[in-house]
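Note that one protein chain of the assembly has been removed; the remaining protein chains are unaltered in position.
This part shows chain A:
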Amino acid sequence: MRVIGALWLRNVRLFARNRVQLLLLFIMPFFYLYLLSAIFKSTSVSQPIPYVLAGIVMIVVFQTSLNIATSTIEDIVSGYMKEVLVSPVRRISIVVGQILSSTTVAAFQAFLILAVGYALGLTYTSMVTPIAIAGFVVLAGLVFSSFGLWLAASVRNSQTFQIVSVAVTTPITFLCGVYVPLSLLPEGLQTAALLNPMTYAAAFFRALSLEKLSLPADELVAEQLAFRFHGVLITPVTGLIILAVFGLICAMLSAIAFTRADFSAMNRSAIQKDVFQQ
């Protein structure tokens, strides 16, 4: 427990000491505020703010979680991970500490954006909704942080990682229905979107914040909050389960990577090798 706390504090501190990151954290909500009010004026969608806001919150949670979790790659490259791994700290504590810290930062940023949305006139009919939203933001943060950590622990090389990171985040953010509605995508990409855990995160979060979880199935599908795949209905709740399972698998894979992988020769040879590979 104490180690988890210490690692958490260290990572949050590390984040807070990076001025640019910190500045972005606070500027982003205002950027979205501007974006949203522009959309609000020009669109005729019913409930435009909650709709757009929900998508944006999920994207932000995804990106921030992934960014902070993958900063583990810096610890691996700087050699610091060797100091951590040679100590008797349980590997699972390392994984949990890293995941919790990136979740913290991501959730904090999501709450800032939601606060901005609230100032813009976002309201909920039920008192339970804001609590459920907070809970889901944290869950999504945990899932995407686990994913990021697993990526970092498996790649373990900063140059390769930059390529992998772009190759992974681009399809995940564009094939989830936040920027482009899924119905506008060609058939193949629609199927691909259904393999994307982000699709379910965004759909569930929308259903939750629009308070539409209890709509009948057909209406959910029509609003792209649920999906039909070869006749099988994937409700928001099924999506939630898919998301949670995905996160759990990623966390387990990271724990395995930290137990098994050879971190002994990171800084020197990883860099040398890359020079020859390119």
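Keep in mind that, in the parts below, a contact is a pair of C-beta atoms (placed from the backbone, for glycine too) under 8 Å apart; a residue touches a chain by one contact, two chains touch by 3 or more; residues count from 1.
Going forward, contacts and distances are computed from a predicted model.
For the chain that is left out, the UniProt protein name among "Protein-arginine kinase", "NADH-quinone oxidoreductase subunit G", "ATP-binding cassette domain-containing protein" or "Lipid II isoglutaminyl synthase (glutamine-hydrolyzing) subunit MurT" is "ATP-binding cassette domain-containing protein". Screening A:Val3, A:Ala132, A:Leu185 or A:Val221 against the full complex identifies A:Val3 as the residue touching the chain left out. Which of A:Tyr51, A:Tyr80 or A:Tyr124 touches the hidden chain is settled by the complete complex: it is A:Tyr80.
Considering the complete assembly, chain A touches the hidden chain via residues 2-3, 6, 10, 13-14, 17, 75, 78-80, 82-90, 262-265, 267-268.
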